[in-house]
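The complex appears here without one of its protein chains, the remainder shown in place.
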Amino acid sequence: MKINNVEIEDTYAEAFPIQVSRVLITAATEYYARIAATEATGFGTSVIGCPAEAGIDCFVPSTKTPDGRPGYVIMICHPKKDHVKEQLVERLGECVLTAPTTAIFNWLPFERMEDKTLEKKVDVKLHFFGDGFESKQVVGGRNVYAIPIMEGDFICEEEYGVQKGVAGGNFFIMAETQGSALMAAQAAVDAINQVEGCILPFPGGIVASGSKVGSLKYSKFMKASTNHRMAPTLKSKVEDTQMPANVNAAYEIVIDGIDEATVAKAMTVGIKAACTIPGVVKISAGNYGGKLGPYKFELTKLLQ
Amino acid sequence: MKINNVEIEDTYAEAFPIQVSRVLITAATEYYARIAATEATGFGTSVIGCPAEAGIDCFVPSTKTPDGRPGYVIMICHPKKDHVKEQLVERLGECVLTAPTTAIFNWLPFERMEDKTLEKKVDVKLHFFGDGFESKQVVGGRNVYAIPIMEGDFICEEEYGVQKGVAGGNFFIMAETQGSALMAAQAAVDAINQVEGCILPFPGGIVASGSKVGSLKYSKFMKASTNHRMAPTLKSKVEDTQMPANVNAAYEIVIDGIDEATVAKAMTVGIKAACTIPGVVKISAGNYGGKLGPYKFELTKLLQ
Amino acid sequence: MKINNVEIEDTYAEAFPIQVSRVLITAATEYYARIAATEATGFGTSVIGCPAEAGIDCFVPSTKTPDGRPGYVIMICHPKKDHVKEQLVERLGECVLTAPTTAIFNWLPFERMEDKTLEKKVDVKLHFFGDGFESKQVVGGRNVYAIPIMEGDFICEEEYGVQKGVAGGNFFIMAETQGSALMAAQAAVDAINQVEGCILPFPGGIVASGSKVGSLKYSKFMKASTNHRMAPTLKSKVEDTQMPANVNAAYEIVIDGIDEATVAKAMTVGIKAACTIPGVVKISAGNYGGKLGPYKFELTKLLQ
Partner (left out) sequence: MKINNVEIEDTYAEAFPIQVSRVLITAATEYYARIAATEATGFGTSVIGCPAEAGIDCFVPSTKTPDGRPGYVIMICHPKKDHVKEQLVERLGECVLTAPTTAIFNWLPFERMEDKTLEKKVDVKLHFFGDGFESKQVVGGRNVYAIPIMEGDFICEEEYGVQKGVAGGNFFIMAETQGSALMAAQAAVDAINQVEGCILPFPGGIVASGSKVGSLKYSKFMKASTNHRMAPTLKSKVEDTQMPANVNAAYEIVIDGIDEATVAKAMTVGIKAACTIPGVVKISAGNYGGKLGPYKFELTKLLQ
C-alpha cells in the first residue's frame, strides 16, 4: 500500500490496557490553563521510568466548561488504578492547586460513567487542604469545594472517573533525512492533537529512541535497550537491520487513548499527515507478534 | 520602605539547603530543546508531593554550547543527593533521551567542580541503553557517549555535578485585585527568568496557594494546610488575618538557586519588577521565625 | 442588567460595512502556517493608519484542508474592494509566497459564493512570479498553480471571494485596576478566538487607547484624538468623564466579522468571558448615536 508514494508496511501496532483519568483544568485565561496543564503532565512519558503517562488531550473553550472559563483536558494514565489515584492527588495537589487562577473538574463524560468500561471513580480529596475553611458549592451543576487560598477560592471536584483505555498505539515514520522524518513527525503530532480522547505522552509527542525488550550485552541489569535494528547509524554494522537503504532517520509516535476507536482515529490522521511531507519513505508500526497486547491496529486497514 | 508607593514589609525570607544539579539540554533547534527541557522538569514544584523540584534555568545560544546547537539549562533539586541522582537518571533517560535531536551535558561549570561547595558528582549511566553499540567520543572537549537510536546518535555526558544550593527563597505580592497581583507576579517571573542560576519551580513560576505547617482541624493526617491568614476570602472570618483591608489577592514567588547570591539577585529583580504594576499594595516574605532555615533574605536590605 | 455582579450598560455598539476576504494558509506544520499568517496580518489594526485591517480568524486541522495539511484562516479587510485586492496581492505575495512550506486557498465557502452578500471575486495572480515555469494543477478539487521556488513548488489559488462584512463591533471592559481590566480583556480574546468568521485586528485583540472623532485642541490637523472621557487619569480633571469612580482602567475589544450574526456571537461570548474575572465593574460599548453605522448591537439583547 502506498500513500503519496510512501510505503505503508503491512503490519500492525500492538497496544495494551491502561487505566485512564481525564481532568479539565480551567483558568482565567487560556495561558494559565495551559501552564498548569503542562506542569501537571510533565515527567510523564512512560511508566517504565516515570510515575505516570500523562499529557494534554484537548482545549475546551469557555462556552463549554462548567465555570465559563477556558480549559485544557489532561489525561493521567497508569496500568494500576491505585497509581492513577495517587498520581491525581499529587499532580493536581502540587501542580494545579498551586497554579494561578485554576479550577479542576472531572472530564470523563457522564455517559461513560454508566458504561461498563468505567470500572470505578477515585476520590481526590483536596478539600482537606482547606483546613476547615473550605465550603461546598455548585458550579455549572457540579458539586465542588471552594478552598480559600491566597488568590481567592480554589474550586475543585473530588470524584474522578477512571476507565480502562488503550496505551501504546504507535507508528514509525522513516525518512531519507532526519529533517524530513522530524518534519513528518511534527505534522503527525499536529494532526493528532486535534483528536479528542488521546494523548501523546512523549516530549512534543515524538519518540526519538526506540527500545527492544531485554539487552544483548547488558541483559543482567537492563530490561530494555536500544532497538539496534532501527538505528540508522548501525545499518552497515548489524545484520538484522530493519532500516531501508535510503532511510537515515526514524521517529515513533506513541498514543494513549480512552478507547480503541480513538487510538485508531489518531493513528489514521497522524499517518496521513506524515505522508504529506517530502522525503518520507515508509510507515511501519511496533508489535510483539501479538503475544502481549490485546489490541491490534493494522495499518492498511486503518488507511483504507 | 516604599518602592513606587508599594510597601516593602520589614521582614525576611527564610530558605533551606537543597542538593542541586544543572544539565544543559541542546537540540537541533531552540524549540526542541525547550520541549525536552519542559517535559524533563514537569511535575516538579515541591518535594512535598513531587519527586523533585525542577525547572528551566536559562537559554544558552549555539555559540556557547559544546555542540554548537542551542540549549536550555535545567535544574533538578532534592534535599537528598541520592534522590537527585535517581531523578537525573529517570528524567534524562525518559524525557530527554527520548526527545527529538537532543543531547545532554553537565552544566555546573568547571570552577565550581573544585569548589568546596561541590560535594560530589553523580553518575548517570545512560550508555547501557546502547546495548554495546555505544561508543566514546569527544564533543566540544567533553567526553561523551554516542548511543545509536532511531534518529541517529544520542550524545550524552555521564558525570553530573551536584552541589549544595538554596531552596525556598520567596516573596509575596499583595494587590488590590487578583488581576493586579497576577500581572505583578508575571512581571516578577519575567525579570527572574533573566537571572542565571535559579529556577521558579511552581507552575509558570507563580504560587497561588500558600501553606502553613500543620493544620488546625485535620492535624491528625495533614502535615500542611492552607495559610488561612493569607486568604483574602477569609479576611472577615478569621481574627489573625494578615491581609490588609485593601488587598484582595496575593501570590508567592518561590526561588531555588545555586547559591545565596543568586537567590538574593532573583528576589531583588523580581520585587522591583512587581512594584512597576499598578494596584500592588505590599511586598512581604515567608519565614518560620528563623528556626528552620539557615538562609535569611531581608527585603529592605536587598532593595537598598 | 448584571452578569456576575458586573453592570452591563444599556447601550449598543455601532458598526460599519467593510469588504472582507478570507484566505486559508496551510503549511507542513501548524507552526509554519501560524508564522506566515502572523506576518501576513501584521500592521493591520485600523485603516485609519494601516493599509488594511487584518488578523487570524481560526485554525483548520489537516483533515479539513484541501491539501491535508494544517492551516490558519486569515481575514484581510478594507472599506474599498480595490484595496482588498491590492492588499491580498502584496500580503500574500510578500508574506506567504516567501514563507516556508506554505500554500494558499480561498476560504469564503462555496455556498457564500452564490449568496447575494458576495459582491465579486478578485484575482490574485501570483503565477506570473513563476516566469512561465508555473503549471496548473488540481489540489483537493481546486484549480491551483504550482510555482517552482527554492523549497519546491508553491501552490496557490488565484480567485478570492470578497464580501460585505461588518467592522467595528466592540465593547468596553472597565475594572477596578489595570490588571483586572487586562485579565478580563484577555479572557474575552480567548473566548472570541473560538468564534469562526471574525478577527480582532488590534494587537493581541485588545485596544488600550480609545479615540474620539476630532480634537478639542489640535482640531486643525488631528481627525481623531484620545477619548478623554474614557481616560482614568483624567477622571478628576475633566467634567464630562465617563469613568465610574471605582474604575481605574478600561480596554476595548474591536471585532471585524463576515456578518452581523458572527459579530453578535463574538461580542456575546467575549462579554460573558470578561465577566468571569474579579474586579470587573462595568461593560459598555461605543457608538456615534446611530448616525454613522448601519449595524447596532445592543448589549442587553445579546446577553439575554
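As written, the chain order gives the labels A, B and C, with residue 1 at the start of each chain.
Throughout what follows, a contact is a pair of C-beta atoms (placed from the backbone, for glycine too) under 8 Å apart; a residue touches a chain by one contact, two chains touch by 3 or more.
The model shown is predicted, which means the values in this text are computed figures rather than measured ones.
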(request) Write down which of B:73, B:108 or B:277 is the residue touching the left-out chain. (result) B:277
(request) Taking the full complex into account, find the residue in B:67, B:86, B:260 or B:298 that is in contact with the omitted chain. (result) B:67
(request) Touching the absent chain in the whole complex: find that residue among C:6, C:20, C:35 or C:104. (result) C:35
(request) Considering the whole complex rather than only what is displayed, give the residues of chain B touching the chain that is not shown. (result) 28-31, 61-63, 67-70, 152, 183, 186-187, 190-191, 193-194, 269, 272-273, 276-278
(message) Counting contacts across the full complex, list the positions on chain C that touch the omitted chain.
(response) 28, 32, 35-36, 38-46, 48-51, 54, 89-91, 93-102, 128-133, 147-154, 172, 178, 181-182, 185, 202-204, 206-210, 215-218, 221-222, 224-228, 230-234, 237-238, 248-252
(request) Quickly run down the residues of chain A that touch the omitted chain. (result) 31, 175-184, 248-249, 277-279
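FYI, only the chains that are shown with their structure count from here on.
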(request) Determine the centre-to-centre distance between chain B and chain C, using the mean Cα coordinates as centres, and give it in whole Å. (result) 39
(message) Just the number, please: Cα centre separation of chain A and chain B in whole Å.
(response) 26
(request) Check each residue of chain C and list the ones that touch at least two other chains. (result) 31, 183, 277-278
